[in-house]
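As you look at this complex, bear in mind that one protein chain is not there, while each of the others sits in place.
After this line comes chain A, so read on.
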Amino acid sequence: MKINRLDARLSLAHFYVAFGSILFAGLLGLLQTLVRSELITLPSWINYYQILTGHGVVMALVFTTYFIFGFFYASVAKSTGEFTNKQRKAGWIGFWLLTGGLVLAALMIALNKATVLYTFYAPLQASPFFYIALALIIIGTYFGAFAVISRYRLWKKEHPGEKTPLLAYMAVATLVLWLIATIGVVAAVLFQFLPWAFGWTDTINVALTRTLFWYFGHPLVYFWLLPAYMAWYVMVPKIIGGKVFSDQLARFSFVLFILFSIPVGFHHQLLESGIGEGWKFFQVILTFAVILPSLMTAFALFSTFEIAGRQKGGKGLFGWFKKLPWGDVRFLAPFMGMLIFIPAGAGGIINASHQLNQIVHNTIWVTGHFHITVGGTVAVTFFGISYWIIPHLKGRILTKKMNKIGIYQTVLWAVGMGIMSSAMHISGLLGNPRRTQMTSYNGHEVASSWGAYEMAHAVGGTLLVISLVLFVIVLINLAFFAPKGNEEFPIAEELNPTQQTPNWLENWKLWIGIVFALIFIAYTLPIIDIINNSPPGSSGFKYW
């Protein structure tokens, strides 16, 4: 099925903004490493924390969201057919709302009116227009979610009794997760931050803002990760000449992510007052449960690799491994993502381990952690997707030469991220804090031991920016200059197509019901306590 030209245009618009954003935010990131390692000093008209806010907002909220919607529109159009005019229009409204939010947020940050970092913790108070910008971004995604979900429902109506396409199912599951997760941040922005920033209310309940933020903040990382899992489950097997290991297992792991990635936000608040130890521990337990679907995924993927490698004649215990297409960037990049996810996931388990969190909380270890997860695993998988999806949408092909540059780009990214995030992890264990401009601390002995690691951040950051420049050059070539042709949109078939996928996996009401029940159990009493026994609120501070 060919993707309708109008749908391709909608998808491409999202990808273009995503690629521009990651390049810009990457440069800001490099500046940060150069300042922290004391290689440069910033001019007086710009503040380090402004750059940090820009880097965080653009990477975490802008790049990821645009990329994911670009990817979803293409995947859904490919697997379920073209969008209706109404759905496509909703997609465009979503795009312009997102873009309006992006421009407004960028303006506020550039004017130094929102130097509150991307977590915007109260009672630091940004301009109300910054919070409006965040609201626009989220409302924009609701229009996009409407387009995707209503296309999926239409397909079900058109194909009664049939199993839905796996790609569309996964996109819908990810958006269900997103819709439930954003309730928290929408509530905080609309009912707490906006009235307070406009001066309609004098004070704000700080503990409540943090709780609502992290109710959203943790599933946010799964919103980034699940599209990468889509590529791993459905696209990578096709690229290596294999099949989807198990359709049922893939759907079930997505369901588990919906259930267990939301009622776990307290593991970001383990060192805070105002939340009882027992409630924190309860959410730590739920956090551990979310490890299981990732381990299921790991098994399924490596089985797929082994089966495909053996079919190509790989012998012995590891002979199949050599038969994998290492010279194909469409495989190498997502594979790097999987490989990086092994240490990244292990680090995540450490962070969530209740008392162990005390050693790493707010040190640069945490920064290292989310740089190898979202900046490593997720970003490098997204690069791998870009290399075939852009030429596919533009009616061009991924040439040998661009594939080769892509390989260099991928390796450079992995090496740069490896150097930077290893140095971050290690110096975090030595006490080096995150989110700070300078760590000289009057030449204190402990602080001076961090200097060498900060130099390594700068080296890693430089490699990452070189890699990004290569990436954007290749993408421009693929979009506008590569030879015309038909680049494959890889969708693998099932290994056992006869295996029935049970209907309960598509029973969204059931899963949404269970997740709300879990959220209710994990959050109701602590939130009632935070509201009913709240201390007098805080007025806003602009300390930048």
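What we mean here is this: a contact is a pair of C-beta atoms (placed from the backbone, for glycine too) under 8 Å apart; a residue touches a chain by one contact, two chains touch by 3 or more; residues count from 1.
Following the convention adopted for this analysis, contacts and distances are computed from a predicted model.
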| item | value |
| --- | --- |
| Among "Cytochrome aa3 subunit 2", "Tryptophan synthase alpha chain", "Biotin-dependent carboxyltransferase" or "tRNA N6-adenosine threonylcarbamoyltransferase", UniProt-listed name of the chain not shown | "Cytochrome aa3 subunit 2" |
| Which residue of A:Asn85, A:Gln355 or A:Asn503 touches the chain not shown here | A:Gln355 |
| Which of A:Ile40, A:Leu111, A:Ile342 or A:Met438 contacts the chain that the document leaves out | A:Met438 |
| Residue among A:Asn47, A:Thr201 or A:Thr462 touching the omitted chain | A:Asn47 |
| Positions on chain A where the hidden chain makes contact | 47, 49, 52, 115, 117, 121, 123-124, 206-207, 210, 269-277, 280-281, 284-285, 288-289, 291-292, 295-296, 299, 303, 349, 353-359, 361-363, 430-439, 441-442, 444-447, 529, 533-539, 541, 543-544 |
